[in-house]
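The structure that follows is given in the form of structure tokens.
All protein chains of the complex are present and in place, except for one that has been dropped.
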Amino acid sequence: MALLEVRGLVKRFGGLVAVNDVDLDVEAGEIRGIIGPNGAGKTTLFNLISGALKPTSGTIKFDGKIISGKKPSHIARAGLVRTFQRNAMFPTYSVLDNVMLARHTRINENLFKAVLGTDRKDEERNLRRAREIIEFLDLSEFADELAQNLSHGHQRILGIANALAVEPKLIMLDEPVAGMNPTETAMVTDHLRRLRDEWNMTVILVEHDMRTVMETCDYISVLNFGEKLMEGDPGQVSRDPRVIEAYLGSEEIDL
Amino acid sequence: MFVNWKTWLFLIAVLAVAGAAPFMVRAYSTEVLILFMINLILVCSYRIPTMTGDWSLSHVVMMGVGAYATALLSKWWDLSILLTVPLSAVVAAVVGLILVTPLIRTKGFGFFIASFALGEFVRLTWVKFRDPFGGPRGMIGIPSGELGGIDFFEPVPYYFFVLVFVFFSLLVMYRIDRSRIGRTFKAIYTDAELAESVGIDVPHYRALAFATGAFFAGIAGSLLAHRLGAVDPKNFDVTTMVYLIIWIVVGGTSTFWGPIFGLTVMTFVFEWSRPLLEWRPLLFGGILIFFLVFLPGGLESLFGKLRERFFTRKPLGKGSAGSSGT
Partner (left out) sequence: MDLPTLIQTIANSVVAGSVYAIIAVGLAMAFGVMKMANFAHGEFFMAGAYVVYVFYALLGWPFPAAVLMAIPIVGAMGVATERFIFRPTRDNVMAGFMATAGLAFILQVLVGQTWGVGLMRSVPTPYMGAMDIFGAKIGWQRVLVLPSAVVMLSALWFFLYRVKAGKALRACAQDPETARLQGIRIGRMTMLAMAISGASAGLAGALMAPIHPVTPYMGHGVILTAFIIVVMGGMESIAGAVLAAVLLGFVHTFVTTLFDAVTAQMVGVAIMALVLIVRPQGLLGRVKA
């Protein structure tokens, strides 16, 4: 059984069909890319899976349980998290505090314990895990720095750290390397591979940067006009005439 | 608990002053101090729902719920004051939870306005139903309470009773502010979408903040009812609510101490402006407008700016985990 199963997913906005009968199966331990020209429905699909939008019809199953139509916080607690294209951090907190805060779901919390302060042990464990995540993403030197003081690139990585804090089984990244220089991009893709290899995490990547997608992903799904055009490994996708044609209509090329 | 020795010293000093106060001033001033302390609980309790960004206009009604609950509990069952206060607080929290349910689908303005309407609904039930709420005239005959033979009709003994409640209420509210739950509240205010994406059930926490604020407002209301011996629906109308907002705007809400500071300053202003008679609300209206236009962060933001001017030796990156951010 696939970790993420999407069946017959449809999303209509009034008269516009943004996602039209899409099926998707993402296996555990994959790095899956989702690509397509502008307006192909990638973002809508992304938002449907993460719970930001409710499907018009169709189902989404994660880890065997239905998540379509559920609230984003519920889906996150089930182990599927997303990152944002925008800065997704709490600006006035330090990097460490950001990750600690994002570990919310991993903490057994209630008002009385918080007031009495008996959650000391929990706090220590969370601190350790938070530091591990920060170290994994090479942010250790900024651990105590306020998030708003970080460079733009590091803020994007903090967004990923916040998502990882939830200890998800699947992380969906929304254009993680947009606006990054080659060095930063290489760092991020390296981390993504290590997430798969060392942390057994499944990754879904929605991205425009073709090189990143081809180099990083195990398998790629291509969308166009809200429908799934084809799926395959990077080699197959880059050679498929339908994909080339879809992209020839827009400016993005460089397969 | 879990604070350093400097804070302990400060607390002891404050308590010492508070303890000596009633013996050093006239009886009238002791009454003023009792009212001040009740308002302290009220103003700190209002800060809790604002931590998630929910500015409600029904908070003073929650205090009224506590007051009316006390009136009814005393009338029907003649309970000890040690029971009426916490029970009234629980009633207020429950009513708060009921009220926040339709409100949870709104935020910002919609929340402000709808909370006003729902609060009025509750207040109007007191006005409409003479039985059991006493209608427009309210209820009288609430006992001032007694404990171990000491009658709280006298201001001084009641002062100490209230002081104990204030101490513990503020302590709990302070701990909430400093705790992870407090940080979750603030995270929701900062970026609710991000909070949702990391698994924070935003509506749940907003409701929790609202009900907790209502709980402590209920304590304040109960203590007030025992002191006044009566409840009047006019005590909990929109005018009182605007005063509460003035205190909190003047003080600022980014730290726990802001509202306390605002209340203190405005209490002095209130007492000193007595000669103005009916012109007083105009002064207060003007102060509210002034602060919102020129100093929306309140007086505590002014101190922040002064501190920056004179103490700019803040090294970068030296905040310790758990204490950075406010």
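As written, the chains take the letters A and B, and residue 1 is the first residue of each chain.
One rule holds for everything that comes next: a residue touches a chain if its C-beta (ideal position, glycine included) is under 8 Å from a C-beta of that chain, and two chains touch if they have at least 3 such contacts.
In this text the structure is predicted, and so the values were computed from the model without any measurement.
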Partners of the unshown chain among those that are drawn: B
Residue, one of B:Gly19, B:Pro102 or B:Gly141, that touches the chain absent here: B:Pro102
Of B:Thr7, B:Ser80 or B:Thr125, the one touching the omitted chain in the full complex: B:Thr125
Missing-partner contacts on chain B, residue numbers: 55, 101-103, 105-106, 108-110, 112-114, 116-118, 120-121, 124-125, 127-128, 238, 242, 245-246, 249, 278-279, 281-282, 284-289, 292-294, 296
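Convention: only the chains that are shown with their structure count from here on.
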Interchain centroid distance [CA atoms averaged], chain A/chain B, Å: 41
Touching residues on chain A, where the partner in the complex is chain B: 50, 71-74, 76-77, 81-82, 84, 88-94, 96-97, 100-102, 104-105, 107, 109, 111, 114-117, 119, 123, 127, 142-146, 149, 162-163, 165-166
Contact set on chain B toward chain A in their complex: 1-2, 172, 175-176, 179-184, 187, 190-191, 193-202, 208, 212, 316-322, 324-326
